[in-house]
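To keep things clear, I will list the structure first and then write my remarks on it.
What you see is the complex with one protein chain gone and the rest in place.
Up next, subunit A:
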Amino acid sequence: MIKRLLGSLLAITVLSIFCTGCWDYMEINQMSIVSGAAVDKTPDGKYKLSIEIIDLKGGGRDAPVHSKKLESYGDSIFDAIRNSIKISAQKLYWGHAEIIIISKDVAKEGILPIIDFLSRDAEPRLSIDILVSNEDTAEKLLDSQSISTEIRTYEINKMLDEQKKLSKSPKVEVYQFINALGNEGISAVIPVVGLTQNAGEATSQLIGTAVFKQDKLQYMFNGDDTKYYLFVMDKIKGGLLVVNKTQNNNNAGNFTLDIDSNKTYVKPVYSKGKLSFEISIKTKTTLGEIDDNKIKFTSQSEIEKLEKQTQAELKKNVERVIKAVQSEYDIDIFGFGLKVKQDMPELWKKIKPDWDDFFKNVQVEANAEVRIKHAGLLSNPIMMGD
């Protein structure tokens, strides 16, 4: 009995020596929580990281959370991140990072190292959003005015999330970029963020889409074209369709439709040795605004007239955007090649080597079917008696 007791005492003493601390011990006040970062390159070829960290000092119940900016240089992305210890004395924690903004110059050279770090390291998530900066440095975006929250990068992330009601910018997370990079027959795009003037101060805004050939930035296009790109990609969750009188001859008036839901089908068609694509867009909308007072909403034919005009407008724009991408840049951002691979694997094996040529000349026909389901609270336009 006494022997056993002594034995266990000895065991406890010896074990306690080995159990005095932990490896990988982390305390929240000993780390800097990263909310997002901007990647630039200095003229001498080093990476410059501007990292926004959440300022945990102060605190208190009602005090807003502030952020700080850290600037750090290094020969690689990881090197630059680790070098930040030189100034901040704290290791960065990437588990809460939401976005990475990449400057145009870095994006033109290739963003593979950034994507690799983000997916290889255990801390950052694969759901981080990546963006390209339209300004000469990405860092500028972290200095701009913030409107809805104190933390710049979270605000940009929020803007991306709320894009679903606007649909003028894609939202691309790291894993989606890797998929677009790795899949055959599709090229990657990521959203572009730039500066604009708001109430006298510079603030960031999403301005469109950046197109990549493999991991290198090729060109950008604007937010309005992005909407039609998103229509083709079946990524429309909301947004407006504006039809102007000036664009149509037999128009009833200017009106704006609010998209409730959308479904797009892209179908490759192969007949007589010719490949073409049929895009059918099915959209349900609500009338949001109209400046014509002759239309009666109780009359089906009047509503159909509006629908027809919108359909023609949508078809025209979608085909215009596709044509422009085909003829000017010849980069398959719509994933037409992937569609062929998925639906006609045998054909894809044959045409895969010359896909770039095929893509340039492929016929695309868009068909839109727009339905106006609701008209808000008004059954008729506001009347104007003389």
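Descriptive notes on the structure:
Definition applied: a contact is a pair of C-beta atoms (placed from the backbone, for glycine too) under 8 Å apart; a residue touches a chain by one contact, two chains touch by 3 or more; residues count from 1.
As a working rule, contacts and distances are computed from a predicted model.
A chain of this complex does not appear here, and its UniProt-recorded name among "(2Fe-2S) ferredoxin domain-containing protein", "ABC transporter ATP-binding protein", "histidine kinase" or "Spore germination protein (Amino acid permease)" is "Spore germination protein (Amino acid permease)".
Touch with the chain omitted from the figure is made, among A:Ser88, A:Gln145 or A:Asn183, by A:Asn183. The chain omitted from view is touched by exactly one of A:Ala122, A:Ala199 or A:Leu377, namely A:Ala122. Panel shows subunit A; residues 22-24, 119, 122, 125-127, 173, 175-176, 178-179, 181-183, 341-343, 345, 348 of it touch the chain omitted from the view.
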